[in-house]
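All protein chains but one are shown at their positions in the complex.
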Amino acid sequence: MTFSTLMTVLLYGVTIGATYTLIASGLSIVFGVMGVLNFAHGSFVMLGAYTGFTIVRLTGNFWLAFAIAPLIIALLGGIVEKLMVSRLYGKDIPSTLFLTFGLSMVFSNAVLLLWGGSSYSIQLPSYFRGFINLFGIYYPKFRLFVLIFSCVLVGVMWLFLSRSRWGLPIRAGLFDLETVEAFGINIYRVFSILFIVCSAIAAVAGVIIGAMRSINPMMDLDLINVALIVIVIGGLGSFKGALIGSLILGLAEAFGAQAAPGFAKFTTWLIMAGVLLLRPKGLFSEH
Amino acid sequence: MLLRTENISLNIGGLQILRDLNLEIAEGKITSIIGPNGAGKTTLFNVITGRMSPTRGQVWFKDKNIVGLSPFRIARLGIARSFQITNIFERMSVFENVCIAAQTNFPYRSSIFSQVSKDVATSRKAEEILELIGLEQMKNRRARELSHGDQRRLEMGMSLAIEPVFLMLDEPTSGMSPAETAATIDLIRSVGEKVTICLIEHKMNLVMTVSDKLIVLNLGGKITEGSPEEVASDERVQKIYLGTA
Amino acid sequence: MADSDVGGRTVSNRRLIEAAILLVLVLLPLGSGRLFSDFYIALTLRILIFGILMLGFDLLAGYCGLVSFGHAMFFGTGAYVAALSWRYLSDSVWVGMLLGLGLNAVIGYVLGLLVVRTRTVYFIFLTFAFSQFFFVTANSWRLIGGTDGLTGIPAPTLVPGISLGDRIPFYYFSLGMLTIAYWVARRIVNSHFGRVLRGIHQNEERVKFLGYNSPLLIRRVFLISGLFGSVSGTLMACFQPFVPPSYYHLSLSGEFVMMGLLGGMGTLVGPLMGTAIVIFLGDFLSTWLKEAWMLCLGGLYVVCVLFSPEGLTEIISKLSATRLLSKLFGRGDRHTSGN
Partner (left out) sequence: MAKDKGERALKKDLMSRRDFMKTIGVAGGAALMTGLPGPLYSAQAAGPEIRIGHVTALSGVSSDMGPLLDKGLRLAFSLSKYKDRAKFFLEDSQSKPDVAAQKALKLYEKDNVHLLLGPILGNESPAVAAVLKPKKKILLEAYGANAYLVGKDCSPYTFMLGHTSYNMSVPLAPWFLKTLGKKVFLVGADYRTGRDVALYFREAFEKIGGKVVGEFYSPLGSSEYAPYLPQIRNAKEKPDGVFGFYIAQDCINFVRQFEEFGLKKDGYVYVNAIGGLGIQYLDAMGEAAVGFYDSFHTVPYADTPQNRIFMAAWQKAYPGQIIDEACMGGFDAGTCIIKALDAVQGDSTNTEGLVSVLHKIEYESPRGKVRMGPNNGTIVPVYARKVVKKDGKYRHEGTFLGYYGTPCGPQYEWGACSLGCPSS
């Protein structure tokens, strides 16, 4: 393991971790604050990717897709929250899981019917194509953007949660719905907006992943798999946990691939089972 | 001496909840533990019944140290307990609630092979308990549909059904009407002949009439103990309860 | 329990309905070829086989409140072990079944120790994680066929001479196994153990303070439900002469949860009905709506979770005109309403 290979793998691990943060952060907030385990979160990311792809194909403008796709998916998220998810607030967590499990089937099949089974990918603008030589390491430009963008987005979410006027009731909602409601804050309006925002974040993650990798109707299973492992490791409902969990998973995949490729598949499951057994509530759980 | 605690202490996150408690519960007697809210009464019950483990100290039951035993082992030693917040099987019938408790007295209590429909002994035991606590007409009602007072009596009945040696009741009459409270007092007194009872109660008239011995707790420490009359005349108790001396 | 307290009348009624259903199932093969094509016997067989697993699943999820998202691990193990034993050891179906039960008992015991400390969501995640572990192992272990799984499995024999390869003997064998499984499940539910399980489902703390070692009892029901899954896997390996690693996949575990929820857990009969619905409707929709089948099944699932979380048995026991039906379909622990 020469120094440059170590640096390369570390950089890749951090980037993969950054993309996982985008995917898992929305799921973690929705679960943390609203107690809703959204198995369809992967589908929202997938729908974001497909919407982004369609916009880029129609208009040829990547940034337009980057802006519009989240709005469309946010609208969809609002509808789903209003009609279905809001009926389950306060109910036990498994029933929210079963609802969204059914929803993920509906979305995955809808994508198959609308866009068909073939694979697509979002064409990047020319300045994002190619790679740069980052002191000896070949590194794609777009991934650098993804790394920076994820850090910025996570920073904004962090400030939003911890500092802003909205942040306090949301974090409070984490602990006790009734008391927050008693303070006259319409917690359910907060939940709707939060679900919509998290859907939008999922869509942004979708556009980015759609540009980095191929889009197909089966990608939602892979995405929700990653998101579940991250929030289990990081701790159910803890935003900080989701960040750390994503980094751990990203680095584990990167280093796992170097050390023992054969066991790369097992590393993620072993980490997840290990955390579940030692600290059932995850590393940073507040729930 | 049925049960003896030896400088039991408990602190959670720097907060001293129980301070070196040395208590004795005499066999065959009804002992009441009184004290203002937050004095550590329920916490003491939790320590004795194994729900919480103390930071220091031992609990001797029939000269056997039971600290560290899991709650079900302590229960099997004959220590039954009711909770401050009613803890029953709400979606089951009243009869079923008592049956689950009653069947612990038999070897087949959780056996896969024995059939509930053929088990006459448990049913008879459950019928007895239902008569004792006066809920036999509600036998097939779902526990959820009972009034708060009836639910508390049901929970007491379940604790009795496991034929305990030592019965710990955490505010058994809270939320009961005066009539129900009076009936419960008679029940406690009649049960008290066979079983050693320890009560946590706020209703002074009940405590004074029923208990043989009183223990007064405040801020996790023992203030005094003795017969109801001695404790009532102790000015420290008056200061705590009445705020004046 | 529904039957024990209102005297013999309702008990015999429920047995009547059960006998009637059994009779229909016994006579079904006679109709094949005339009333309907032989394929529907194969479809009914899938319902019988998965029904056995769902009885075990219901003991754990319906009666004890622990919904497992990884029940396919018992199913897959039962199938793999039986297939390997028929190919290399002996072609008796019992040897394969017993070996499957043995290994699944070990798995059920070991995982039980790990799983017992978790509840609700964490139980779901842990069972999900373990089953994925089996899925990944099966996919990459070349000895048991890797991604292709095992193919060309010889048809086992019930007793030397009677092969279970052809459909009718295997149909009655599976029907027999389901009947036995149902009888065993009923006895467990009606046993003292079953009653305490329902207690654990509603209020585990109270059960502990009555003197029951609830973790031990949960481990026991976890193991038992695994054994049901094992028998089901063994039968499937006999019904279809191949064992793909997808028997361990999340989509199968998810289907089991769906069957339980659609049917209505905690009634034994509900999950069996859920199995019939998911398998029969799944095939029906897939043929007629081709690629849109998942949309409908997913939609039905969402509607069921939203509007009747207790599943079909709830709807039937509410709508059922006669008390008979509600006795059969009513959930054991919520039957008495002030009668």
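By letter and in written order, the chains are A, B and C; residue numbering begins at 1 in each of them.
The rule is short, and it goes like this: a residue touches a chain if its C-beta (ideal position, glycine included) is under 8 Å from a C-beta of that chain, and two chains touch if they have at least 3 such contacts.
All values derive from a computational prediction rather than experimental measurement.
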| item | value |
| --- | --- |
| Touch partners, limited to displayed chains, of the chain removed from view | A, C |
| Omitted-chain contact residue, chosen from C:S92, C:T120, C:T137 or C:Q240 | C:Q240 |
| Residues of chain C (touch criterion as defined above) contacting the omitted chain | 34-40, 42-44, 46, 139-140, 142, 146-149, 151-153, 165, 236, 240-242, 244-247, 251, 273, 276-277, 280-281, 283-291, 293-294, 296 |
| Residue ranges of chain A at the interface with the undisplayed chain | 5, 8-9, 12-13, 15-16, 109, 112, 116-121, 123, 129-131, 133, 138-140, 142-143, 213-219, 222, 253-258, 261-262, 264-265 |
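Simple rule for what comes next: only the chains that are shown with their structure count from here on.
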| item | value |
| --- | --- |
| Chain contact topology (line, ring, star, complete or other) | line |
| Central subunit by CA centre of mass proxy | C |
| Centre-of-Cα separation between chain B and chain A, whole angstrom | 50 |
| Geometric centre distance via CA averages, chain C-chain A, whole Å | 34 |
| Centroid distance [mean C-alpha coordinates] between chain C and chain B, Å | 42 |
| Chain A - residues contacting chain C, complex | 37, 84, 87-88, 92-95, 97-99, 101-106, 108-110, 112-113, 221, 228, 232, 236, 262, 265-266, 269, 272-273, 276-277, 280-281 |
| Chain C - residues contacting chain B, complex | 1, 3-5, 11, 187-188, 190-196, 198-199, 202-203, 205-214, 217, 220, 224, 333-334, 336-339 |
| Touching residues on chain B, where the partner in the complex is chain C | 49, 70-72, 75-76, 80-81, 83, 87-93, 95-96, 99-101, 103-104, 108-117, 119, 140-142, 145, 158, 162 |
